[in-house]
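Note that one protein chain is taken out, while the other chains of the complex remain in position.
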Amino acid sequence: MTADAVTGFLEEVFPEMNRAGRIFTIDTIEPGRAIVRARTDATHLRPGGTVSGPTLFSLADFAAYVVILGHIGPQALAVTTNLNINFLTRAGPGELVARCRILKLGKRLVVTDCDITADGSDDLIAQASATYSIPPAR
Amino acid sequence: MTADAVTGFLEEVFPEMNRAGRIFTIDTIEPGRAIVRARTDATHLRPGGTVSGPTLFSLADFAAYVVILGHIGPQALAVTTNLNINFLTRAGPGELVARCRILKLGKRLVVTDCDITADGSDDLIAQASATYSIPPAR
Amino acid sequence: MTADAVTGFLEEVFPEMNRAGRIFTIDTIEPGRAIVRARTDATHLRPGGTVSGPTLFSLADFAAYVVILGHIGPQALAVTTNLNINFLTRAGPGELVARCRILKLGKRLVVTDCDITADGSDDLIAQASATYSIPPAR
Partner (left out) sequence: MTADAVTGFLEEVFPEMNRAGRIFTIDTIEPGRAIVRARTDATHLRPGGTVSGPTLFSLADFAAYVVILGHIGPQALAVTTNLNINFLTRAGPGELVARCRILKLGKRLVVTDCDITADGSDDLIAQASATYSIPPAR
């Protein structure tokens, strides 16, 4: 699936995802990879003006889902079974970029790895590996 | 710190935490343990009516923070460095209960483990281990 | 399967497991739980006389396998897909005890959690959660 196709699918099956305004956008989906952006605002910040852990988790989890959909097609029932996230440096407000790659594309499990940076920076804010379970084909 | 003292401290330093209504409440803090509740509503649900991953992550991360504060005192600058979460079964709407224990209470790192269930059930919805870094005393 | 049955099965299918002398022994298998011991010797120590990370990993992984076999029966082809281990305190030589519980017993995935202590102590040396993939029944 292309970035546009995944975006359309998600808007259809997860309309509440961007309920409070469009936060996540899909930049690109390429073989084995995807880039997803998150536009953070004040609601995503902790005291001191740093992006909250749940915001980074949500981006990592969503970006993993995007790269998986891009490779297995529309599959609303794929679910995260494990996510391990390292918080590396504090992030200020602004746009975050998640670069995801597929580590394993199995029939039952897909494993992904994501790096999160601020837009325009190479400094890592977080790194996450996620496993999704794919329901059996009917 | 007692449950009430931690609640008071959090309301002071993280007033935005329960901005959209009080979601998290602290049940008990005991030596090495704490119990935290989350009252989920429609905003925490995914299609199909299951509690979202970010909601479970937030509860696990918050409950870890609570049990740590209960043992090291008011320390706004403790930060999560790693969180590993296993999503075990889908959760419906309702009240979630996180039971956290401290695995290691070091000067620099505190490691915690949380089980999340629905209120009144023993079936695990998620399990998470989290590491917090404690800033050096000045 | 009982502790004896799992031990017999493992000796049959993994004879090399205790090649260098019997290191691991199964204490008990109960509903949802198992206790496994490891007898460490000089070959498992790092400089300074502390038990090595690979030794603790091996015990956690083996104990997870034991509790799973105890619940799903002889299944040589179950494989670890993810293991997250927290090293909490240094361990000296001696007997280690891994207490494992099943967090989720699914048809395709089984998730376990293990605490490792020294024999006779409550201080945690390591904690690990592991996911095993169970091959489809033929």
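Brief remarks follow.
Letters A, B and C name the chains as they come in the text, with residue numbers starting at 1 for each one.
Here is the rule we go by: a residue touches a chain if its C-beta (ideal position, glycine included) is under 8 Å from a C-beta of that chain, and two chains touch if they have at least 3 such contacts.
Predicted model only: the values in this text are computed from it and were never measured.
The chain that is not displayed touches the following shown chains in the complete assembly: A, B, C.
Residue A:N84 is the one among A:T7, A:T40, A:S58 or A:N84 that touches the chain not shown. Contact residues of chain A toward the unshown chain are 84, 86, 88-89, 103-104, 111, 113, 124, 127, 129, 131. Interface residues of chain C facing the missing partner chain: 13-14, 16, 19, 43, 45-47, 53-54, 57-58, 61, 76, 79-87, 90. Touch with the hidden chain on the side of chain B covers residues 81-82, 84, 108-109, 111, 131, 133.
One rule holds in what follows: only the chains that are shown with their structure count from here on.
Residues touching across the chain B-chain C interface largely coincide between the two copies, over half of the numbers being common to both. Centre-to-centre spacing of chain A and chain B amounts to 22 Å, using the average Cα coordinate of each chain. Note: centroid distance chain A to chain C, computed from Cα atoms, is 33 Å. Counting only residues that touch two or more partner chains, chain C has 84, 111, 131.
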